[in-house]
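Heads up, one of the protein chains got dropped from this complex, but the rest are sitting where they should.
And now, subunit A:
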Amino acid sequence: MSNLKEVFANKKAFIPFVVADDPDIETTVANVLTLAQNGADIVELGIPFSDPVADGPVIQKADLRAFKADVNTNVVFEIVEKIRQKSSVPIVFLTYLNIPFKYGYDKFCQRCQELDISGLVIPDAPIEEQCELKPYAEKYGVDLIPLIAPTSADRIEKIAQSATGFIYVVSSLGVTGVRDELAIQQLSETIERIKKVTDVPAAIGFGIHSSEQAGKLATIADGIIIGSAVVQIVADGGDVQKNLGEYALSIKDAISVKA
């Protein structure tokens, strides 16, 4: 088990997402460091997959930019190595199961441990299909962060009970992307049910972009995950470091008041 849980102690965690190698190695390293310096408590780093079925158009485009830069699994590890020379910010990977499967679960999780990667978020590995990966994740102290969706219903308790690190609560149906309407009522019910069976923190993600939304959701969750909105700032170009830094601070500020 990693130290992820401690990150949530006494504060609401801000968890931004960036795609590794979008658009190149140096920029990704700089982006992660900027986010870490401006309030990110955990950084979620995406390992691009050719067919990201759980991701919306913004992240799909970022994956394509990374493929243009010839990203592969070892390049992503190289990026983390560079980040680690300057920062110990907790990092989790987001990827699809075929990536660690092909790399070899043992070798992949071992690399994660060496680079102090705390956890893995794998959208196409529901808990029933984690059994092959789990022994290796446990061996190397890497948390498998489960997702709970608005459709999880009777599965909520089962998923929450087996979770370590934190739980990724999916705010809306479908794929990642920026959304305006979030069903706060349903989300808070889901989180209440989670809290009844575990003290593993629950962070909300999918579709969050404004600091106002983040602030509202921070009243019911332990952390806020922001993906597409962050990736869009990277895509927009200009002074990305400045824009990312300001955005991160505004989110951190919005969620901290509630803590």
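Convention: a residue touches a chain if its C-beta (ideal position, glycine included) is under 8 Å from a C-beta of that chain, and two chains touch if they have at least 3 such contacts; residues count from 1.
Everything that follows uses one rule, which is that contacts and distances are computed from a predicted model.
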Which of the following names does UniProt give to the chain that is not shown: "Tryptophan synthase beta chain", "3-phenylpropionate/cinnamic acid dioxygenase small subunit", "ABC transporter ATP-binding protein" or "Cytochrome bd-I ubiquinol oxidase subunit CydA"? "Tryptophan synthase beta chain"
Pick out which of A:45, A:170, A:204 or A:218 touches the chain that's been left out of the picture. A:170
Of the residues A:4, A:19, A:148 or A:234, I need the one that contacts the missing chain. A:148
Among A:33, A:62 or A:125, the residue in touch with the chain that has been omitted: A:125
Determine which one of A:1, A:53 or A:183 touches the chain that has been left out. A:53
Which residues does subunit A use to touch the chain missing from this display? 49-51, 53-54, 60, 67, 72-73, 96-99, 101-103, 123-126, 128-129, 146-155, 159, 170, 173-175
